[in-house]
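Let me begin by presenting the structure, written as structure tokens, before commenting on it.
Removed: one protein chain of the complex. Kept in place: all other protein chains.
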Amino acid sequence: MATGEAKAARSERANQRPELAALDDATLREALRRMHLIRKFEEEAENSYMRGLIHGTMHLSIGQEASAVGTCLPLEPQDYILSTHRGHGHCIAKGAQPGMMFAEFFGKETGYCRGRGGSMHIADVEGGNLGANGIVGGGLPIAAGVGLSIKMQKNGRVCIVFFGDGASNEGAFHEALNMASIWKLPVVFVCENNHYGMSMAIERASAVPNVADRAPAYAMPGITIDGNDLPLVAATAGEAIARARSGGGPTLIECKTYRIRGHSKSDRNLYRTKEEIDLWRSRCPIVRLEEELLGHDRFDRQALDAIEAAAAAEIAEAIEFAKASPDPDISELTRDVYAN
Amino acid sequence: MATGEAKAARSERANQRPELAALDDATLREALRRMHLIRKFEEEAENSYMRGLIHGTMHLSIGQEASAVGTCLPLEPQDYILSTHRGHGHCIAKGAQPGMMFAEFFGKETGYCRGRGGSMHIADVEGGNLGANGIVGGGLPIAAGVGLSIKMQKNGRVCIVFFGDGASNEGAFHEALNMASIWKLPVVFVCENNHYGMSMAIERASAVPNVADRAPAYAMPGITIDGNDLPLVAATAGEAIARARSGGGPTLIECKTYRIRGHSKSDRNLYRTKEEIDLWRSRCPIVRLEEELLGHDRFDRQALDAIEAAAAAEIAEAIEFAKASPDPDISELTRDVYAN
Amino acid sequence: MRELSYAEAIREALGQAMEADERVFLFGEDVGVYGGAFGVSGDLVHRFGTERVIDTPISELGIAGVAVGAAITGMRPVLEIQFSDFVTLAMEQIVNQAAKIRFMFGGKATVPMVVRLPGGSGTGAAAQHSQSLEAWFAHVPGLKVIQPATPHDAKGMLLAALDDPNPVLIFEHKLLYKTKGPVPAEAYRVPIGKAAIRREGTDLTIVGTSLMSLKAEAAAARLAEEGISAEVIDLRTIRPIDFDTVAASVRKTGRLLVVYEGVKTMGIGAEISAMIAESDVFDFLDAPILRLGGADMPLPYNPQLEKAAVPQEDDIVAAARRLKREE
Partner (left out) sequence: MRELSYAEAIREALGQAMEADERVFLFGEDVGVYGGAFGVSGDLVHRFGTERVIDTPISELGIAGVAVGAAITGMRPVLEIQFSDFVTLAMEQIVNQAAKIRFMFGGKATVPMVVRLPGGSGTGAAAQHSQSLEAWFAHVPGLKVIQPATPHDAKGMLLAALDDPNPVLIFEHKLLYKTKGPVPAEAYRVPIGKAAIRREGTDLTIVGTSLMSLKAEAAAARLAEEGISAEVIDLRTIRPIDFDTVAASVRKTGRLLVVYEGVKTMGIGAEISAMIAESDVFDFLDAPILRLGGADMPLPYNPQLEKAAVPQEDDIVAAARRLKREE
């Protein structure tokens, strides 16, 4: 039941679009904090990579923060997500600690995976993140299993699985969505359509222009939204999550967005134009939300700057933690291959 | 250009539905012949199995003859088909010799596969049948490759690939249809929806009631038809084949039909009722076509009986050929594992 | 003791596990009212309902992923892959996900899933329904792989697999399902990773897997009549291999013959041979290490060819004689 105070706050927001009005200040503050954390985490990861602190490759989601944060915003802590190779955003959105993430990146024993997994496998099982995945589409069938498990245990949880536009052409997509539908599983399929699977534009890779166009093939509601619009993403996800939780079955949400960086560190961007990148740079989901909030006097500049500064400080601290952490002990090379 | 005689014949057929009127007598005779061949081939295969002449299992398509024969009717000899585990009908429909098929069934050296493949792998490569397949959905991606090959070689051929309702839930289905669509390949996807994948009713296995409901997910025309109606199947396939041949891309045709026999020899029919089987028995595609032809005076009973009797004789001869054929020579155990 | 068939023994194990632990469930293609392609699940759906004995669409990759997802969130899935040949569609989930998740996540998740895979030739099902692919999985760290050969072991090892916090693959030879043997009624365990000495002997050691261990026993009985004393070991687990039991036997006999149905090249016999040849048992060897495996070919349909393509009792006897003669 809404308190008097909350009601007053909400009527103050009457001139705002409903998706924004539905979010109270604390929620918005948290959403902004997480988007900044993601952005700064990845910018610093990139820096660390340039300075040789990080081994391997990485897939940055800069420009896609709203879809990660917006979809996770309505989740409860005990809910699950399954993430992708481009998963830092999902991980932070679900509440992971950047320090343990950087430690993983740096291959340290204090990392989420004790330095064994790296960027492509960060998992925060306790926090409900069942893992990034190096296999495109790899999380989709697992999500159906998580959904079935939730249903059998009747524990009221929900599972969100993220995947890309490219992943929607994998057979795993087809099999997973069909099973989730026939068994009415509490799964929300969130496609982050950033227009490319590596160098392959969705128009070349896929017979249909929108991934959500495939939802009817699974008798599942499918909706394509502007994935850079945080309140819209949160509202759409909120509905789908509520539906899943109440036994209404799965939903496919397609967030149209864009990755500003290359696919991975070896990408020379030969398949897209600078103009296109610049256009999307101007659609930054963080700036966009901040401007809307300023326009409606929900926050002032100073408050926004404080959120950002706090996120920056948290990231700086996280890096220090990771740097100071020990490497795995080589004598433990084969630990955790099997459970006892 | 139509000759005067042909024109006259067609105007005589003016009171017939267009799908039937489009078929001349010779074509109908051939269609009936093939349907009878299939039916009798399988009835005799079943007999042979009972008498211990056949090893292994078999999947009979009794009741589904119209979809096999109807779809292959508009094909040219150099066109390709890819078949399934339930493939005797497709094989005969594409023009294979029942003698070599029985020989294969009996494991003889004169069989299509020299006795190495058996029922589940009969292929008549020269005749354009690129093989039955023991893997559900296994032919679907291969068909995309055949389509690509045709397109690259610009040889004007078409490839039909058969699959079941159950196969439509395999990832291979999804990947193949997507590729065929984006590359506009000359492939016709023919789903023989006999309502079950082994014991699993399509309503339980699949999120959508019709397999063709999935065609829009591949921006492909999809049509669901009565698969026991030979003229309708032929007309629908004819259009799709023409479209494919002229560069218009793939089509998904769903033929609703029913297998009267169990899934394989070990099926105890626990998942369906006798009433259901009897209902479909009454919808026999052969009887149905014969009755329509009699009703329109296209053939008289005697002519129809003669077609059936000739088919029976051909099958009897085929069995004799197969029985009299030699077994493979055990010294050739490992031949054809590699090509030289 | 009461006798059950191999299929019945598996069904009994599943039933007891499902009674004892509500996290256990069985799923796969046609495991419900059909009772399983080989009749293994039988009446389980009637006993436990369609919520715990679940028919799936024909989606092997997907259902393997379902097992992974259910296992990492607290369930104990038992997946039946209708014919082991179809595991080719599910390799990604089994090898890249199930086998690696625990390690990749730094030990912070477990994947306690069981996959049952009917395999093997002898039913006239030809090249795509007769393979013995288990050796692939013996190459995959993170998995356990077992091949019980008797009804007793089928029940006990399946129950052990369900206790195991790791993904366990059970390869069941189709020709074993109807074989009968004594099976205790209670829910006992047969440990994973322990081979069984089926017959003691002094002249040579025959290590067999699955159906081939039974053929080896029969061959050993015939060899005994000719005065050749063969020790027969049923390997039972191919990952991890019980090296100690094999090694102790070969130390005693000085001669080793490995018999398995999978393709000889890169089959499980290669590993057993190599383990012995690189160990200190090498010094005890009085003769080359022989392998009898499947012919280097797809399985043929014709019944005579099909038989000729995999080791038969006569082949084992002949190989053992040859090995005995070697200096």
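Just so it is clear, A, B and C label the chains in written order, and each chain counts residues from 1 on its own.
Note that contacts are C-beta pairs under 8 Å (C-beta built on N, C-alpha and C of every residue); 3 or more make two chains touch, one makes a residue touch a chain.
Predicted, not measured: the structure shown is a model, and the values here were computed from it.
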{"item": "Chains shown that the absent chain touches, full complex", "value": "A, B, C"}
{"item": "Options C:G142, C:P167, C:G181 or C:G201, residue touching the unrepresented chain", "value": "C:G142"}
{"item": "Residue touching the undisplayed chain, where the options are A:L20, A:M101 or A:A205", "value": "A:A205"}
{"item": "Identified contact with the non-displayed chain, of A:N169, A:N194 or A:T257", "value": "A:N169"}
{"item": "Chain not shown: contacting residue from C:Y34, C:F48, C:F103 or C:Y177", "value": "C:F103"}
{"item": "Where the unshown chain meets chain A, residue by residue", "value": "55-57, 104, 107-108, 113, 115-118, 120-121, 133-138, 166-167, 169-171, 197-200, 204-206, 266-268, 270-271, 327-328, 330, 333-334, 337"}
{"item": "Sites on chain C contacted by the missing partner chain, in the whole complex", "value": "61, 85-86, 88-89, 91-92, 95-96, 99-100, 103-104, 126-128, 135-136, 138-142, 239, 241, 262-263, 265-271, 273-274, 276-280, 282, 285, 287-291, 296-298, 300"}
{"item": "Positions on chain B where the hidden chain makes contact", "value": "80, 111-117, 121, 123, 125-126, 130-131, 133-135, 138, 140-150, 152-153, 159, 171-172, 175-176, 178-179, 182, 335-340"}
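FYI, only the chains that are shown with their structure count from here on.
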{"item": "Whole-Å gap between the CA centroids of chain A and chain B", "value": "47"}
{"item": "Geometric centre distance via CA averages, chain C-chain A, whole Å", "value": "41"}
{"item": "Distance from chain C to chain B - Cα centre to Cα centre, in angstrom", "value": "38"}
{"item": "Chain B residues counted as touching two or more neighbouring chains", "value": "169-171, 204-206"}
{"item": "Contacts with two or more other chains, residues of chain C listed in rising order", "value": "56-57, 59, 61-62"}
